[in-house]
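Just passing along the structure, written as structure tokens.
Only a single protein chain was left out; the remaining protein chains are all shown in position.
Order of writing sets the labels: A, B, C and D. Residues in every chain begin at 1.
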Amino acid sequence: MNSLVIMLLIYFAGAILVYAANKFSAVLRDVIVVLAGLLPVALFFSIPAFEAFQFRIAGFDLFWDLGSLAYIFEALVVVVGAASLVYAISYMKGKKNLGYFYMNFFLSLGSMTGILMSQDLISFFIFWEIMTWSSYFIVVFNGYKTNKIGLTYIFFSALGAYAMLTAIVMINTQTGSTMWNDFFIAFAGMSSHYQLLISILFIFGFGVKAAMMPLHIWAADAYSHSPMAYTATFSGVLSKMGVYGLALVMIKLALVSNHFVFSQVIAWLGAVTAALATIYALIQKDIRKLLAYSSVAQLGYIITGIAVGTAMSFMAGIYLAVLHGLFKAALFMVAGAVEKQAGTTDMHKLRALIRKMPLTFITAMVAIIALAGIPPLGGFVGKWMLYESLIGSNHYFLVIVIFFSSTAAFLYAYRFLYGIFLGQEEEEFAHVKEAPLMMLIPMLFFTVLLIVTGTFPGIILGPVANAMNHGMGFRGVQWEMSVLTNVYGDSIHLSVISTIVVVVFIVFALFLILKGRKGTRYVTTKDIANSGEPVRPEDNYHFALDFYKPFERAMAPLYRFKMSEIYGNISDGLVSFFQFTRRLYSGNGQTYVYYVLLFIVILLVFSNQLINR
Amino acid sequence: MNDKNSQKIVDVIKNFARKHSLFVLAYGTGCGAIEIPATMTSRYDAERFGIRGAATPRQADVLLITGYLSTKTLKRVIRTYEQMQDPKYVIGFGSCTINGGMYWDSYNTIKLLDMYLPVDIYINGCMPRPEAVIEGFIGLQKLIAAGKAEGAKKYKENLDWYRANQKKVIKNWVMPDYNW
Amino acid sequence: MVISPIHYVAIPLLVAFLIPLVAKIGKNWARILPGLTLAYLNFVSVYLMTKVQETGIISESVGGWDAPVGINLVFSPLSGLLVSLITGIGFLVWLYSYQFKNVEKNESQKYFTLLLMLITGANGVILTGDIFNMFVFMEITAISAYALTAFYRHRNGAEAAFKYLLIGSLASTFMLLAIMLLYAQVGTLNMADIASKMDQVSSGMKVTIFILFLTGFGIEAEMFPLNGWAPDAYTEAPGPIGAVFASAVVKAGVYAMARVVFTLFGYGDSPVEILIIMGVITMAIAEFSAFRQEKLKRMLAYSSIGQMGLVIAAFGLGTKAGVFAALFIMVNHALIKSLLFLSGTYMVYHSKEKLIAELNGMAKELPVTAALFAFGALAIAGFPPFSGFWSKVYFLIAAADQKMVFLIIMVLLVTTVEVLYYFKVINRMYFHKPEMELEYRRPSTNALISMFVLTAVILWISFFPDTVMGYIDAAANDLVNRAGYINLVLNR
Amino acid sequence: MNIQDFINFLVYGTAIFLIIGGLYAVLTKKYLTKIVIGLSIMDAGINLLLIAIGYTYKGTAPIFSPAVEGKTVTMVDPVPQALVLTAIVIGFGVTAVALSLVIRLYRHHNTLCIDNIKNLKW
Partner (left out) sequence: MMGDIWMTLLGVLVTTLLAFVTGMFYMGASRKITARVQNRVGPPIYQNFLDLIKLQAKDTAIHHGWMQLLGPAFLMVSAVGSLMFIPVLNKGLFFENFTADGDIIFLLYLMVFGSLGMALGAGQTGNPNSAIGVTRGLTQMVGFEIPWVMAIVALILQYHTTNIAEILEAQHRSGVWSMFANPYAFIAALLAAFGMFRYSPFDIVGAPAELASGPVSENGGKFLGTMMSSHAVFAFVKLVLYVDLFMGGADNLVELVIKTFGLYLIPLTYGMVNPRYRTEQAVRYFYGWPTLFGIIAILYAVFY
């Protein structure tokens, strides 16, 4: 049987089996979760090449094959999906409706696989929608409070999906085919405004999932309110489906050369998304929300990278996309571990868990370093390529905006680490223990993966370059395991950098640790220099409220701009309009009779128009 | 060169550096605090002796107690002193720290600081002028160079005695233990 | 006895009036007999549907007179499809109502009599080839629908029924007026015959007649602004009757409208703007109103109106693709909306106000019913891979073929609203905590079976749409092929 | 104006007057029974119109009896008459249902004013 279909079947069968098994025994359920999660990983990496699969349904030809770009994202799906599932076993322990949770989890994983292997628009759309509603059902898993969030999510997703559907039917009319490839070929022959319309519709659809301004409004809430085990996949992978679609549309349709202004607009939207989401991330008090906004910001970089459309920026975009999947999954897992162990995710309450959860802290720190783009980890590689490509392709002011958001990202990166792990200890968290093993394993797995990919970005760049050379229409894209070269021919050796950083760090760390080691011992963080006033156990001088107040003051004009308010006004207007339409049904029978007569009279008045036919 | 000699040389270097780099934590309790700015700024310029202010006890070498100490303040001073790292020195500043000065019959003022903290050197006067302050510092420097400024050691050795004295005047003794 | 289309009309009508007699023999027989009748009709459907695939159109003359003169019943792929749908859902509704509230008591005779009459009427409307006969059947449908609306003898039932009646009699007036004018022009009542003679009619008169027909059938087809009766009637009729309304009454109205537009007037060669405009307006206003509803069944009613708007717009496209999409939507809507009504009824079984707010946490108490409702909601909102999606795609493709981008965008925007309010209900069922103790009633086994059958059919269409699309395609051909219809009916 | 036209005018005029009058009642009268009466009048108007369409001047009854056999006689169109019979029956049924509903409504609402009977709205 076809291996792609088998992978799809594993996920979908896993969904049903898990739901059924949950009725019988929890152990059986967990076993199925792990098996159905890990089996695709094994299958995916053991099969060198996937065969295509083709069949016909409802008068449409469906064609499944894994493209070279999709291959990268599929790797992300199986790996992060499996890790999240393993993590979920511990994380979700003791919660209700687990059968439902895992079912939707598997459905969304399966649908993502489906999206990636769809070579035709119809099955692409079908899987896209399955992904939407399955993820929606997990967003609202946490009950009552998530209701409105879920509705916002589904509303925007539906809007996006329908925009896409419009484009799909238009393509079907124009080309008589629903294959991606036929569409790519036929695109050049379409009229210019038609091209633009279809691109806008597609990008609208993908932009929703990729949380592009101004369609990002759902993202932060949805990411932060679904169970963290799922958010790892949700923010890490699911949002990348939007990126995948954007990549296909932007590059395959050559929008940069065909519609330069339009692609510039998208690039700028990405950059503005990054900047605004970043400054919103750093005033959040909930770590989940912080990470959620950070996800939006990171997606902004990715969108910019793809929209600029040069070989290097595209590479940077995809590289960041993959990397974001890894480190954001790790970070959400950290948030989940903290939530599970300490019972809260509020940074105004959390403090000083570093000694309680050291391994979690290490994961968080490595992931944050990767996120902030600090060398030698992978985020730097992506950012570096992005900057170089933007400068190299004359987007000087774009690079400034991106740089601003990436600098501001240090602020929330620090706040994340400080807010959870550092600061003054609190009696309340004295009992907190390190996360359970099943949660630590995926977290540490990502830690190792991040370190390795940071030093040897070629692991990711290789497949990306392969995809660009063989599927995306770029020519002669070069890559090396650990060397980055920019458009001017300057190169940096990442292994050298890593070596220097690590060696210097170890030397001084050893110096600091070993010097006077016998006399140095640990005291609690209650024992601080506090103008001679001893800190009593019930006091806590942890600094968490209004953490970046100076920044807020300095950036006050930016904070005044709130997309949610604009949308709030629009939705208020719509709802009152709906209220009006509803009032048309006044309840008085005679009014309805009037309507009928009015209808006839109007039609008779306009009957000339009807005669003309 | 044996260990002892090398140790000696190292000690000399260390003491030289210590002597010329005094980070002062000025505990401005009484009227004496007004003299400190004059001492540090242009006219008397204590910085030329390597004396500069420290912001927190963690960084400080010298605890400068400028004036009378009420029993309430004493607790904070003790805490501050205990948070300083070895080697550390205490300077009693003004007559109040020696015998209570003009507060000699006050019911809640510490009369003799030495009962509670190991004072290395006193600067008398009410108030001591900046010249006197500098003189005091130079005296401390001399003691350091000679390796005789061992107040901290004394405090450690006679901790029980000091504690007993301290607890006599401080009623609500809630403090972490001093054990370095 | 030869199986012929006349059974669709004659047998249920006969049985409807037999029921009170049978009830004298045994109370239970009065409840079982309609089921047997409907089961038999389903058998007839299967038989005739296979037959019609071979022969094309089965035209049955009533009383021995041939087509232009006598009344004939036409079992074409189109009418066959709809009739099968109506009888199939009729059977499921019978199964469901077998132990339902008042139906269980002495009222069952009336209930099933009216139900059978309604199905008779709807079948008659769809099968008949005679325009006046169509009017008569429409009235039978309508009168039984009025009575069913007022079936529960509380104040709202009577009110809803009266409004329905008020507008319904207007509809009949206009219909009759139109038929009369038409007859005065062409001198025949057979639809095929009228169609062939339509050229004789002056264009002004043609349009006037068309408008009158549009109004008359539009009222039954829930077209805005003629649909004031619909939300009330759906809300106040017994739960399963809502399903019948959605699948039989309205479908009959839409069918009649389509017949008039396509066969009688032959307007279907190019897009019928008025249908498209009215369809979109109907859809938009209905879905918008549904968004703000507080009562579950009222919301479903508005949703039903919205879907009919979509169907009307699809017919208005005039192309074969449009007709195909319209029929596909009709099939899906009949099935899914029935499922929603059937499952929704049990969720507000004991509730007085039938508010959506009372559904909080209902999924805990009625997991199966709630799951079926949620499934139905997903399906009707057009979420793939469920069947609603396929029909929607075909509609969009049909619209795109006509280059009606604006229509597509409007429809999709409105659909988004639909998605929202269905998810609001799902949210309440699954993720809200009940504010008070829930009063609920578990669905009886027969009700569950009928819902499961519906679900199975919907799932079947979802995953194997090709099996149904053949029939729908034939039906669409039937409607679009005007000349073919005329020739076959008149035996030329 | 000859008699044929006059008859036509009279019949059509009456019919239209009835229809309009019925419609007027339905639209403006607040009293339910009056509305039902209006519906009935409208029905009657339509029926009259239907008859009028089938009517031929000096036509005989459309019965093929020995009296008319072999002759050319103008008959009135029989079909509208059949239609009218059906329509009358239907109108009767509708009126019956309507009146029963009116009774029901009066029992529940203690009023027959249509403006006060709008429990179901929006």
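Please note the rule applied: a contact is a pair of C-beta atoms (placed from the backbone, for glycine too) under 8 Å apart; a residue touches a chain by one contact, two chains touch by 3 or more.
Note that the structure is predicted; figures quoted are calculated from it, not measured.
Just so you know, the chain we are not showing touches A, B across the whole complex.
Interface note: of A:Ala329, A:Ala408 or A:Val464, the residue touching the hidden chain in the full complex is A:Ala408. Although one chain is not drawn, the whole complex shows that of A:Ile492, A:Met563 or A:Leu604 it is A:Ile492 that touches it.
The residue touching the chain not shown here, chosen from B:Asp86, B:Glu131 or B:Glu157, is B:Asp86.
Contact with the chain not shown here comes from a single listed residue; of A:His193, A:Lys433, A:Arg475 or A:Lys515, that residue is A:Lys515.
Contact between chain A and the absent chain runs through residues 352, 354-355, 365, 372-375, 380, 383-384, 387-388, 391, 394, 396-397, 399-400, 403-404, 407-408, 410-411, 413-414, 417-418, 422-425, 486, 488-493, 496-497, 500-501, 504-505, 508-509, 511-513, 515-516, 519-530, 541-543, 547-551, 553-555.
Along chain B, the points of touch with the absent chain fall at residues 13-14, 16-18, 20-21, 41-42, 45, 47-50, 52-53, 55-56, 58-61, 85-87, 180.
Operating definition for what follows: only the chains that are shown with their structure count from here on.
With each centre defined as the average position of its C-alpha atoms, the distance from chain A to chain B rounds to 58 Å. Taking the mean of the C-alpha atoms as each chain's centre, chain A and chain D sit 69 Å apart. For chain B, residues touching at least two other chains: there are none. Contact of a single residue of chain D with at least two other chains is seen at positions 26, 35, 117-120, 122. Chain pairs recorded as touching, per the definition above, are A-B, A-C, A-D, C-D. The touching residues of chain A, when paired with chain C in their complex, are 56-59, 122, 125-127, 129-130, 132-133, 136, 140-141, 143-144, 146-147, 150-151, 154-155, 158-159, 162-163, 165-166, 169-170, 172-173, 197, 575, 577-579, 581-582, 584-585, 587, 589-593, 595-596, 598-600, 603-604, 607, 609-611, 613. Contact residues on chain D toward chain A in their complex (touch as defined above): 23, 26-27, 30, 35, 114-115, 117-122.
The touching residues of chain D, when paired with chain C in their complex, are 19, 26, 32, 35, 39, 42-43, 46, 49-50, 53, 77, 79-80, 83, 86-87, 90, 93-94, 97-98, 101-102, 104-105, 108-109, 117-120, 122.
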